[in-house]
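Excluded from the complex is one protein chain; the other protein chains are retained at their positions.
Take a look at chain A:
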Amino acid sequence: MTITSLPTEERAPERRAAAPRSGAGRRRLYQWLFVAPALVYLLAFFGYPLVRNVLMSFQEFTPRTYFTGEAPFNGLDNWRGVLDNELFGDALWQTILFTVGSLVGQFTIGLALAVFFSRRFRLSGVIRAVLLLPWLVPMVVSAVVWRRIMDEDHGILNSFLETLHLSGDGVPWLSSPSVALLSAVLVNIWIGIPFNMVILYGGLQEIPRELYEAAALDGAGPWRTFRSITLPMLRPVVTVVLVLGFMSTIKILDLILALTGGGPADSTQTLGTLTYQLSFLQLDFGQGAVVGNVLILISAVFAVLYLRINRSDNQQGR
């Protein structure tokens, strides 16, 4: 369907541009038509949802809304409802724990691997490439596999721990409210390591080798070299990795739904899963929109912080 409809959309520019005005104005119009389709799409699939969500958060949606089409404005009722809901506070806290835990783990291990793979040895390139696989497999699929691995009674992880005598009677990875969030973090660290590693590895290769030679001449040890040369030189890349990681982690939904379904006892609910639950399971799209707006607000604050850091970096440096 799309395949046939698209060419006409693209050829439309020529026809419309035929309406002559001044030469330069006509050319400008024609040039804008290259950009227009994508712009319209972005506005429809990102701009519109952003605005609509704000409106929806002040409207009353019930399971009947989609038959009657009525969603009357109800002031701050949705916001009050969400803020009074204990689950919201829990989900917010769990989102923070999940995001921070994932980022710390992914970044530390990713950086360690990036440094390790910067050594020259055989098969380094091939192994680095194959390590990307966990990141390329659909997240739901990874989560399903881990769900099996972390199964309390039949999972390979517990049988492995028992063989090593590290744990006697099986860790309730996914079945205990006090462990499940940690398990979700561990799985997400596993998923995120390849991405962190590849980008940080790229950043490491950009650092001029002379700096290391100079440091070696000055008698700096490996740790000193890492702290005084590698980390400062890597800073821009580190910021990018952490910001991108933050943006993608805070909104995660697939992983948690497939791994724990938000449970047990809501112990792995995050803002993402809560939005889904309110809107698509309870059909209260108004309250779902409230949680979604909170999610966007948090992302926006970080985006602004990131831009600030970037700008001050640019002013100091180049």
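Just a few scattered comments:
Everything below uses one rule, namely that a contact is a pair of C-beta atoms (placed from the backbone, for glycine too) under 8 Å apart; a residue touches a chain by one contact, two chains touch by 3 or more; residues count from 1.
Here is the rule we go by: contacts and distances are computed from a predicted model.
Per its UniProt record, the hidden chain corresponds to "Carbohydrate ABC transporter permease" from the list "Chemotaxis protein CheA", "Nitrogen regulatory protein P-II", "Carbohydrate ABC transporter permease" or "ATP synthase subunit b".
Considering A:N78, A:S142 or A:N188, the position touching the chain not shown turns out to be A:S142 (whole complex). Counting over the whole complex, chain A has residues 1-3, 6, 9-11, 13-14, 28, 30-32, 34-35, 37-39, 41-42, 45-46, 48-50, 52-53, 56, 66, 113, 116-124, 127, 129-134, 136-142, 144-149, 154-156, 159, 190, 193-195, 198-199, 202-203, 209, 212, 216, 222, 225, 237, 240-241, 244, 247, 250-251, 253-254, 257-258, 272, 275-276, 279-280, 285, 288-289, 292-293, 295-296, 299-300, 302-303 touching the chain that is not drawn.
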